[in-house]
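Every protein chain except one is present and positioned as in the full complex.
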Amino acid sequence: MNTAVDHKETNGGVTYNLEEVQKQVVELKGRIDALSKNAPEDKLAMIVFSGDLDKALAAFIIATGAVAMGMDVVMFFTFWGTPILRDKQKKAGGKDMMGTMFGAMLPTGSGDVKLSKMNMGGLGTAMMKSLMSKKNVASLDQMVEMAGELGVRIVICEMSMDLMGFKREEMIDYPHLSYGGVATFLEEAGRSRIQLFL
Amino acid sequence: MNTAVDHKETNGGVTYNLEEVQKQVVELKGRIDALSKNAPEDKLAMIVFSGDLDKALAAFIIATGAVAMGMDVVMFFTFWGTPILRDKQKKAGGKDMMGTMFGAMLPTGSGDVKLSKMNMGGLGTAMMKSLMSKKNVASLDQMVEMAGELGVRIVICEMSMDLMGFKREEMIDYPHLSYGGVATFLEEAGRSRIQLFL
Partner (left out) sequence: MNTAVDHKETNGGVTYNLEEVQKQVVELKGRIDALSKNAPEDKLAMIVFSGDLDKALAAFIIATGAVAMGMDVVMFFTFWGTPILRDKQKKAGGKDMMGTMFGAMLPTGSGDVKLSKMNMGGLGTAMMKSLMSKKNVASLDQMVEMAGELGVRIVICEMSMDLMGFKREEMIDYPHLSYGGVATFLEEAGRSRIQLFL
């Protein structure tokens, strides 16, 4: 059945060798495995650094849009973005002077953030909110809730929490909330098809 | 001609099977097709959220640079970026009060945008423009024109148009202009090698 006779093929002076071809196939498979492992996933990773209403809206419009298109979405809130996720109904005690000052000066949640431009002492922000409501654009509050329902994951930067003196008990109840550092973001972003810094 | 005899090969106790090898090749081809389909294209997708002269300049320098290097480039103008694309020669009627107010308060086109810093009541912006001219850096107006000639595609965010009360008849004549939503951006960005949020 198996003899030297079927070990090689010759056609037009070229010699083919099944053993050699099988080896090449195994090698290619290894390379394809490596490419697949490194290929970006259908995921979007976003840093929300800004604490402005307009950028926060853009962040949640992109996030909910992406998750509605079937993508995995992770938002990493850091620096000025962190206070957007405070819950105005919650209080955290035991803060030092700096923490108390930051707590008082920074916005308390998504209802409290301002436009980066044309805020005009709050008038511009109020105008924009009224306009959004009239045009049936969801408010930031509603978008955060929608993001939670759609499965958008949120990671809050631990270093920002620590610097601003925020405590976990004063942050919003969000179904997919966790805390992490820059390594958390980089691991997610490294496997993401889209990365954005807002 | 074709007999059981040439169906297998044995070398050093290992049996090779041409039918099996052919099956593996077909499987690998399927995986390569999938990888190719998901591989990022030679494309750059950019969100221009900012309405500042400096970021708009950066956006067009990157866009024209990328297209000159052979990349497909799409710029998605949203929020404060939208008024950069208004045409100062055009007027749109039939606006409600909010639309008229936004129209009056926001810049009318690329010649009307200001630096994010050191604007100093317009003096800093004028200085920068004069400096750019002296150093032979193209003005924002010229860059928009160049982008059009080079084939940079521009998509204007429909929600921003609606919120700010802008009408299509007041936007610039640009050869590769279209209107879209966040899904338009995400589809382009998901197949892009580079994505940026400005």
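Letters A and B name the chains as they come in the text, with residue numbers starting at 1 for each one.
Convention: a residue touches a chain if its C-beta (ideal position, glycine included) is under 8 Å from a C-beta of that chain, and two chains touch if they have at least 3 such contacts.
As the structure is a prediction and not an experimental result, all values here were calculated from the model.
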item: Chain B residues touching the omitted chain (full complex); value: 1-3, 5-7, 18-19, 21-22, 25, 28-29, 32, 35-36, 39-40, 42, 44, 54-55, 58, 61-62, 65-66, 69, 71, 116-118, 127-128, 131-132, 135, 137, 193-198
item: Touching residues on chain A - with respect to the absent chain; value: 4-11, 14-16, 18, 21, 24-25, 28, 31-32, 35, 38-40, 47, 49, 51, 78-80, 98, 101, 105, 159, 162-163, 181-183, 185-187, 189-190, 192, 195-197
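Just so it is clear, only the chains that are shown with their structure count from here on.
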item: Whole-Å separation of chain centres (CA-atom averages), chain A against chain B; value: 20
